[in-house]
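Only a single protein chain was left out; the remaining protein chains are all shown in position.
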Amino acid sequence: MSSQAKAISLRIAQTIPVLLGVVIISFVLTRALPGDPAAYFAGVMADANSIEATREALGLDKPMIQQFFLYVGDMLQGDLGRSISTGRPVATDLAERLPASLELTLTALVLSCLIAVPLGIWAAVRQGSWVDHLCRVLVTAGVSLPTFFTGVLLIYVFYYLLGWAPSPLGRLDFLYLSPPRVTGFYLIDSLLARDMEVFFASLRQLALPGITLGLFTLAPIARMTRAAMLTALSSDYLRTARAAGLGPRKVLYGYAFRNALLPVVTTLGMVFSFVLGANVLVEKVFAWPGIGSYAVEALVASDYAAVQGFVLAMALLFVFLNLLIDLSYALIDPRIGFTEK
Amino acid sequence: MSQSIDIRTGGWSHFVYVLRDNPVTLVSFGLFAVFAISAVFGPALVPYDPLATNATSALQPPSWDHWFGTDNLGRDVFSRVIVATRLDLTISILAVAISFFIGTVLGAIAGYWGGWWDIVLNRLFDTIMAFPLFVLAMGIVAALGNSVENIIYATAIINIPFYARLVRAEVNVRRDAGFARAARLAGNSHPRVVAFHIIPNALPPMMVQVSLNLGWAILNAAGLSFIGLGVRPPTPEWGIMVAEGANFIVSGQWWVALFPGLWLMLAVFTFNLMGDGLRDLVDPRRRT
Partner (left out) sequence: MLSIKNLAVDFRTRRGTVEAVRGISFDVAAGETLGIVGESGSGKSVTSYALMRILDAGGRISAGDVVYGGMDLRRAHERDMRDIRGREISMIFQNPRAALNPIRKVGRQIEDVLRQHGRATRQDAREKAIRALEDVRIADAEARYEAYPFELSGGMCQRIVIAVALACDPRLLIADEPTTGLDITTQKAVMDLSRDLIRARGMSSILITHDLGLAAEYCDRLAVMKDGEIVETGLAAEVFANPCHSYTVQLVAATPRPGVHVRDLLPARARSPLPPHEVGQGALVAVRGLTKTYAGKSGPVHAVRGIDFDLLEGQSVGLAGESGCGKSTTSEMLVRLLDPTAGTILFEGEDIGGVPADAFTRDKRRGAIQMVFQDATDSLNPRHTARNAIAEPLRRLGGMKAAERDSRIVELADLTGLPGRLLDRFPHQLSGGQKARVGIARAIALDPKFLILDEPTAALDVSIQAVVLNLLADLRARLGMTYLFVSHDLNVVRLLCDHVIVMKAGEIVENGPVSRVMTAPSHPYTRALLSAAPTSCDSLSRTEAAE
């Protein structure tokens, strides 16, 4: 087995203890619920008997270790408990709402990468110029923006004042029917159904929350791109490339950018963490029917099974995304597997 | 130690030098002073009681009487914004202080002694970082109970891995540095070498992290309040005020959400700008 293949399988193996840790933490969070969990899960109308019945049904009368294995067993069967507010299994609720969150998050990320990466490169190449200063102001202001506040501000300007945006309520104006569900992504589903009207309607609906979230992720990506490009541009190998007479395109993209990409890809992991968190806030502002707003509603209703299911689902999603990032990193960087200690 | 003496004697002039050297630092420290003053004296200075409702003057736009207007219950938005400073600053500073201390100790252990310590601690941090951080904070507050203290703990916990990783890396590169080995030859035990020789040299990059984290911590606390966790109404807090104001933005009463939001942004902006200044303050190489 080549050392690179070995490094990749090692990286995949490394997610196992992390997954175990995630499960343990979410188990501990479930058991640490304030008050009597049985009382919560039994519902508001429960009396002493039904609470006791719930306790047995949930296995809360058994020792902790046994409870943990019951929890893991349920989880492996896709059972995350039942939501009080919707009365349906949490796993079903989450699965139904996940595409809405993913559509929003991915749109925002694509949008911000499309702007941030060229901006970072440009700022680094023209270090000290107005582009560079603009980039720095944007980056510092960008990390200071509370997403929920940006969202509220954008609604005021583009909905109330200018009237360009549709009312900030959900994925699709109620005039339209949602497209037949294939992927759960309205943009893709409407295209598959060749319904351009719905496509543009959902695009209009997606614009403001997408921009809000995109603005938030713009700053860290632009900052890292600029820093990584500056490092690459002042490196010895770039001087060698210039001294060998390579053209500016080759020097900039073939040599500098390829190397600068590595730290940028690493930062993406951190950006995902932020964006998944910020998602919750943006979904609340725009009444977006994703898993974030689901969790917020559940929190307000003290619907803890739903909240815990949400935390676990987010963590699993994030672990998976990180794995994806690291594996793509291994594809760009031949040194992987050697630099690891 | 005589080192602390000459830092003290040279301290004030170095502080003035750092402020003069960089206008951004001067501006950020000035803004911070404004926030610090409103946190300490705010409740005594504001014109109205931040909790006093007045149905007759509800949702008034900004005027001479009410600089930032009034909210739906007729409370003065300016007074509420200023009074909220103390709570928001306390949450973020306490949370960062806790994570700074715990993260430094754990990171130094992992970075200097390595081995099993390093592996176990790294796995722990990996697990914490395996959650989207805001989501983990939500989970922790939901589990521990809805209170200001728990917001502080949750914010501290999600920030610990940042310090621990940073300190681990900084300690690790200096573990075999000449000056650390020289300190051992001069009769310092390992813990002394770490505490008095290596960690002080890791302070400059840590200060940049502190400034970023103070900003995040405020955003985090305000975000939790925004979705209804932690601080509860009618306590004035920037996140809650934006949440309350958001209900009126679609009908054009912009001031209820705008001012607390702007104040929050300005506070985070100030903390982020302070990074370079704080670093220069603790970096002896900036002395001339």
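Order of writing sets the labels: A and B. Residues in every chain begin at 1.
We adopt the following convention: contacts are C-beta pairs under 8 Å (C-beta built on N, C-alpha and C of every residue); 3 or more make two chains touch, one makes a residue touch a chain.
What you see is a predicted model; the values in this text were computed from it and never measured.
Chemist: Out of B:Ser13, B:Ser189 or B:Asn247, point to the residue that touches the absent chain in the complete complex.
Modeler: B:Ser189
Chemist: If the hidden chain were put back, which residues of subunit A would touch it?
Modeler: These residues of subunit A touch the chain that is not shown: 127-128, 234-237, 239-247, 250, 254-255, 258-259, 262, 332-335, 338.
Chemist: Which residue numbers on subunit B touch the omitted chain?
Modeler: Against the left-out chain, subunit B lists 2-3, 6, 177-179, 181-190, 197, 200-201, 284-285, 287-288.
FYI, only the chains that are shown with their structure count from here on.
Chemist: How many Å are there between the centre of subunit A and the centre of subunit B, using C-alpha atoms for each centre?
Modeler: 24
Chemist: Considering the complex alone, what residue numbers of subunit A touch subunit B?
Modeler: 17-18, 21-22, 24-26, 28-30, 32-34, 140-141, 143-149, 152-153, 155-156, 159-160, 167-168, 272-274, 276-278, 280-281, 284-285, 295-296, 299-300, 304, 307-308, 310-311, 314-315, 318-319, 322
Chemist: Taking the touch rule as given, give the residues of subunit B at its contact with subunit A in the complex, in rising order.
Modeler: Within the complex, subunit B contacts subunit A at residues 123-124, 126-140, 142-146, 212, 215, 219, 222-223, 226-229, 239, 242-243, 245-246, 249-252, 254, 257-258, 261, 264-265, 268-269, 272-273.
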